[in-house]
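To start, the structure itself, in structure tokens.
A single protein chain has been removed from this complex, and every other one stays in its place.
Labels A, B, C, D and E are assigned to the chains in the order they are written; within every chain, residues are numbered from 1.
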Amino acid sequence: MKTVPLCLLTVIAESVLKERLVHDLRSVGARGYTLTDAEGEGSRQRRVGEILGANIRIESIVSPEVADRLLQLISNEYFDRFAVIAYLSTVSVIRGEKYV
Amino acid sequence: MKTVPLCLLTVIAESVLKERLVHDLRSVGARGYTLTDAEGEGSRQRRVGEILGANIRIESIVSPEVADRLLQLISNEYFDRFAVIAYLSTVSVIRGEKYV
Amino acid sequence: MKTVPLCLLTVIAESVLKERLVHDLRSVGARGYTLTDAEGEGSRQRRVGEILGANIRIESIVSPEVADRLLQLISNEYFDRFAVIAYLSTVSVIRGEKYV
Amino acid sequence: MFEVLRINLCSPLTLAFALGIVARLVRSELALPRDLVTSLSIYLLFALGLKGGVELSHSSLNQITGPAMATLLLGCVTPVTSYLVLRKLGRFGIADAAGIAAHYGSVSAVTFIAALQFTTTVGYPAEGFMPTLLTLLEIPGIQVALAIGLIQTARSQGTTGENFDASLRRSNRELIHELLTSRSMILLVGGLVIGTAVGETGWKPVQPVFEGMFKGLLTLFLLEMGLAAGSRLGDLKKAGFFLLGFGILMPILHGALGAWLGSMTGLSVGGCTVLATMAASASYIAAPPAVRMTLPEANPTYYLTAALAITFPFNLMAGIPIYFAISKALCN
Amino acid sequence: MFEVLRINLCSPLTLAFALGIVARLVRSELALPRDLVTSLSIYLLFALGLKGGVELSHSSLNQITGPAMATLLLGCVTPVTSYLVLRKLGRFGIADAAGIAAHYGSVSAVTFIAALQFTTTVGYPAEGFMPTLLTLLEIPGIQVALAIGLIQTARSQGTTGENFDASLRRSNRELIHELLTSRSMILLVGGLVIGTAVGETGWKPVQPVFEGMFKGLLTLFLLEMGLAAGSRLGDLKKAGFFLLGFGILMPILHGALGAWLGSMTGLSVGGCTVLATMAASASYIAAPPAVRMTLPEANPTYYLTAALAITFPFNLMAGIPIYFAISKALCN
Partner (left out) sequence: MFEVLRINLCSPLTLAFALGIVARLVRSELALPRDLVTSLSIYLLFALGLKGGVELSHSSLNQITGPAMATLLLGCVTPVTSYLVLRKLGRFGIADAAGIAAHYGSVSAVTFIAALQFTTTVGYPAEGFMPTLLTLLEIPGIQVALAIGLIQTARSQGTTGENFDASLRRSNRELIHELLTSRSMILLVGGLVIGTAVGETGWKPVQPVFEGMFKGLLTLFLLEMGLAAGSRLGDLKKAGFFLLGFGILMPILHGALGAWLGSMTGLSVGGCTVLATMAASASYIAAPPAVRMTLPEANPTYYLTAALAITFPFNLMAGIPIYFAISKALCN
């Protein structure tokens, strides 16, 4: 089938950030997102997670521009002070107009 | 290690579709799948999900042909009437023959 | 934003292997991982999972060398005797130095 | 009557439901874990079945036959009346009308339980075999409404004939299997059978859990129902005035019909009240997934909002006392 | 006194907590499912509220006013004393000091419950309206400490003036909303209101769940608390000696203050003990996420370890009897 390439942005973050991240996604123009519960360890040690619930994993299919804005925002607002990672990959979707 | 490229098809759908999608996967030739619980929002508004449980996220590693058949099937049967998205990416696997 | 390409290794395995796989990841040099609960079916039939809990899905962003070492280790130690699959894809991250 | 309303409104059940709504209105983060909700509903259905089974062991088949017929009749009539009203008066499309009708043709177990509690509190306990009737009413209403929906859709699209018949029959077989083996049927019927088999002696040791804890856990479940209904309140506007009226008046009509059929077949005042409540209530556990799968064109906002945010609270707060008043009038 | 300590140490509650710690020390895989933990804490808070509400219906507003004032005063004083001690004596940074102070200004519901149980066991039951005081103390302490933290941070960075004021007020509004509509507030306050409304008659049928099961389920919850505290033990070293002393001495100070204010406002020995325990306890449910969001620079290791691995077990095992002794002395 005819597919279009788009960006898949994945954010893994401590779960207190859930509402804020969803809000940020919307604010920079993402049209949807999918969220799963996760746990994990990173370079920073065990965190507030224990009592507050662990990590969340947010995926959003967006245009390259939106992806860039999101990465920018996340790296400015969260990277220093919160347990957050984010990465991009390329995926092929049908109905490309749904996501931009 | 020697790896082969294959398609990773990800489907995110409202959870009532679970049995049907798994059945469809098998019917077009997928040899396996992995399923996680998820929640999310998309372009269509809040859905039946609330009481029935939220979304599911199905991943299946398949050959390009099977991927194409699946996308076709999903786009014919589900896209209009159900909350479903699907996307493809390329992954490298060992033991490529396991998946085709 | 400036991003660097790295490997995203995904391992899906029966959940008894959780501690061992996390240990293996660390031992070959992964700097972090993210874990979600999953279920699934593959080429081998229904397994010990039923009572013991189902599958886990581990993701780790690593350098190509570490990815290779991990694939090697997993294919030597687990592929024959346990329900495990593993695959690689390429992702773009910011702060590349965090992961290597 | 006012005393009766007061009793009903001032019970922990109703107030827990209200608390859930309030929590949503003030946008609280309160949420019951999904597994807790599932566990509670498994517990409630199984306990209901067990208890009903133990009491069923004291009933004679004789007593039940009449009310059982009445129940099955209600299961055929209520979806049709609902469908017609929605189509003719409400101007809903085929799928939406059939989808909503499937909900009102079936029954809400929690409303049923609330009616059982209510009749006991006001001193008119219902017959012991009521849970048996619940299992009889759960399925046919959904069936009938969905069949109407499928047939009408096919007719309107001109796809009739053998092919359609076959596909209808096939999807119907699947649906019936799904409904008969659904969680609530297995737990209710299974509980009934086990309860009948073990009788009072076998019931004793499990009574602290399946009877003692019942009202308390039901209170928690109603908190969750309140949360779910509360998050549907915003959709009331989308549902429109017609659905609001439908969600209140249709239950009263069905309730009166149920009370009348109950009194005809010899049920006590309590029994009539509970049967009326069953007829009046709308399913929001069994019906939604069945409708979603079978009639995906039907808009969930309509049927979920009507069943959960209009009819359920109405029955809980005012409906049950009304059906009680009707039943009392009819039985004297 | 020793008898009292023994009673306290040999209760299933304390021992379940100890079992949790031991399980972590021997690196057991034992873990309570997260949903079970959430469910237990929902149950405990709601039951606490309901029970308190039922008893509140016997109290007069008159009796409550004094203790309520005392409680609010504690909510303003304890975060300030904590902050000052941490800054001046402990040489902590602004964010860390304010973050820890927010925990000690608020209150731990489980410690509160343990104190209620304790006073009943030793024959000095507290007043029925104590859960009302709990809801009064939960929020202001967090508020005050976070405000101090934000203001001091701004001052130290030279960002004062209108802009800062506006942003402080905005984030404060959000925070207050979040705290007022938090799970524990809704359940506690909701339970209180429902309990008061339904009174003894409405309480009866749900009593087996909300009273009968209380201590048993609390035991399970303390097992989980022990597991959580146990996995924090390794962080004690990182927290340092100062925090260890702070986590034991500050509660005694706050406890004495609470007992004194309680006795001034006419509380019984049991009531004084419980108020003292509230003042002495540190929150580990409401405070952590609020601090994490508002002062992300504060190191969670400090505040979680202090609240959970030092002050909580101290209060549970020795603190409550101490506050009881102080209260007894003050009330005679």
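Heads up, the rule we're going with is that contacts are C-beta pairs under 8 Å (C-beta built on N, C-alpha and C of every residue); 3 or more make two chains touch, one makes a residue touch a chain.
Since we're looking at a predicted model, the values are computed, not measured.
Within the whole complex, touches from the chain that is not shown fall on C, D, E. When the whole complex is considered, the residue among E:147, E:180 or E:220 that touches the unshown chain is E:220. Interface note for the absent chain: among D:46, D:221, D:284 or D:312, the touching residue is D:46.
Only one of the listed residues, E:32, E:147 or E:325, touches the absent chain: E:32.
Hidden from this view is one chain, which touches chain E at 10-12, 15-16, 19, 22-23, 26-30, 32-36, 208, 212-213, 215-217, 219-220, 223.
Taking the complete complex into account, residues 14, 16, 20, 45, 47-48, 50-53, 81-82 of chain C touch the chain not shown.
Counting over the whole complex, chain D has residues 33-35, 38-39, 42-43, 46, 50, 177-178, 180-183, 185-187, 190, 193-194, 197-198, 202-203, 205-210, 212-213 touching the chain that is not drawn.
In this section, only the chains that are shown with their structure count from here on.
Counted as hops between touching chains, the shortest connection from chain B to chain E is 2. Looking at chain C and chain E, the chains in contact with each of them are A.
No other pair of chains has as many C-beta pairs in contact as D-E.
Taking each chain's centre as the average of its CA atoms, chain B and chain D sit 35 Å apart.
Note on chain placement: the centre of chain B and the centre of chain C lie 20 Å apart, centres being C-alpha means. The set of chain B residues touching two or more other chains comprises 36-37, 89.
Touching of two or more other chains is recorded for residues 34 of chain D. Shown are all chain pairs that touch, namely A-B, A-C, A-E, B-C, B-D, D-E.
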